[in-house]
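All protein chains but one are shown in place.
By written order: A and B. Residues from 1 in each chain.
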Amino acid sequence: MNITVPTNLWDEDTDAVITSWLVSDGAQVNEGDLIAEIMVEKIQHEIRSPSTGSIKISQPAEAVVSKGSVIGEIS
Amino acid sequence: MDLLPTSEQKLWMYEHMLISRYFEGAMETIYMEGKTPVFNMAEGPIPGEMHLSNGQEPSAVGVCAHLKPTDIVTATHRPHHQAIAKGVDLKKMAAEIFGKKTGLSGGRGGHMHIFDADVNFACSGIIAQGMGPAVGAALSRKMQGIDGVAVAFLGEGAVNQGAFHESLNLASVWKLPVLFVVEDNDWGISVSKEKSTAVEHNAIRAQAYNMPGRFIANNDPIALFDVAGEAIAAARRGEGPTLIELETTRLAGHFMGDAEGYRPEGELDRLRAKDPIIVMKNLLISENILTEESAAAVSDKAQGLVDEAIAFARESDYPEPAEALEKVFV
Partner (left out) sequence: MYLMENERKLTIARAMAEATAQEMRLDEKVFVMGEDIGQLGGVYGNTRGLIEEFGEERVRDTPISETAFIGAAVGAAQDGMRPVVELMFVDFYGVCMDAIYNLMAKNIYFSGGNFKVPMVLMSSVGGGYSDGGQHSQCLYGTFAHLPGMKVVCPSNAYDAKGLMTQAIREDNPVVYLYHKGLQGMGWLGTEAGANVHTPEDAYTIPFGQANVVREGTDVTIVGLGMGVHDALKAADKLAEAGTSAEVIDLRTLVPLDRDTVFNSVKKTGRLIVVDEDYQSFGVSGEIITTVVERDHSVLRSTPARVAYPDIPIPFSRPMERFCLPNPDKIVTAFNQMKDN
């Protein structure tokens, strides 16, 4: 299952940046685990795992992403 | 009482409010250069923190309209409006905020440390710490027998610092020619005055130090002009200090990038509806001091000054890195 930047975390259509991945690539995660922080302007938002499984990170820390961007995958 | 500004003074006040607002407008835009989509404070032509004074212009012009270049102002971490009203060189101030060699301090100070010896303007980024130096400058003038009034601007958050109380007492005991001007914008970063301060109006604290305390509502530069004029005249006559509190508005965040999640719903809209720039313009038009046409000319002139200052700052060179090691001592 894709890890997607939620479209409802912030209002404007501004881009965001992944400030930190809080898991390593390949780690086992549970649905709902905090896995990354992204920042829009100066505000940080949490990204949680959409399902349980092994995580594959496709967008590294410091990558610029938008609402709906796929930043990784859980398999 | 009823020391009303002349038409000329009102126009001066409006012009300087506009210069200040346009300057902050430029700051707001340029600050974000290099900070999108990744907001990193270290990046862009203006790095670091940026505290905008939008909404607080009445305080600066209502007081500084009475000051000569030889009078003294100490300012805060939010100093641009006060600096502009005191006559700090706009180009050199802009260059300082860009960290350029041509800046007031050659780039050593930055936005929170605006110092201009030509007009006796100094700053501290530490809350309430401009007050002691203002008291001392007033003492110096008194001891030397030289004319001069010192004004310490502060925010309402600063009244809960020891330096506030100690400075008021000292200025009163020694009857020094100093004004303490509290810009009450209701917020100390995210903490409201209601939650942090035991009294509703800080002007009342003057009673504890046996000096006049004056509260001015509604961010009104004309009423402030009246009260400040009286206080400054009293100070020049040797009658000692005054504490003035102006109810003002912070139309921007505490600093650039502040999400302002702590503001009650609709507060900003209510404040913007009372924008002092618009109120002042309407006043001048209603008093036939300005027409829409002449107002446009005033606006163009203010914008022109700001554009010129920003262009100067942009075109100026950065200091050589090793210049950092100079000016520690004179």
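Keep in mind that, in the parts below, contacts are C-beta pairs under 8 Å (C-beta built on N, C-alpha and C of every residue); 3 or more make two chains touch, one makes a residue touch a chain.
Predicted model, so just to flag it, every value in this text is computed and none were measured.
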Option from B:Ser20, B:Gln82 or B:Ser124 whose C-beta touches the chain left out: B:Ser124
In the complete assembly, which of B:Met143, B:Val173 or B:Val191 touches the absent chain? B:Val191
Among the options A:Thr4, A:Thr19 or A:Ser51, the absent chain makes contact with A:Thr19
In the full complex, which bits of chain B touch the chain not displayed? Write them out. 38-42, 47-49, 96, 99-100, 103, 106-113, 124-129, 157-158, 160-163, 188-191, 195-197, 257, 261-262, 318-325, 328
Missing-chain contacts on chain A, rising order, are 17, 19-24, 26-28, 33-34, 37, 39, 42, 44, 61-62
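The working rule: only the chains that are shown with their structure count from here on.
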Cα-centroid distance, chain A relative to chain B, in whole angstrom: 42
Residues of chain B defined as touching chain A within the complex: 36-39, 257-259
Name, in rising order, each residue of chain A that touches chain B in their complex. 14-17, 39, 41-43, 62, 64
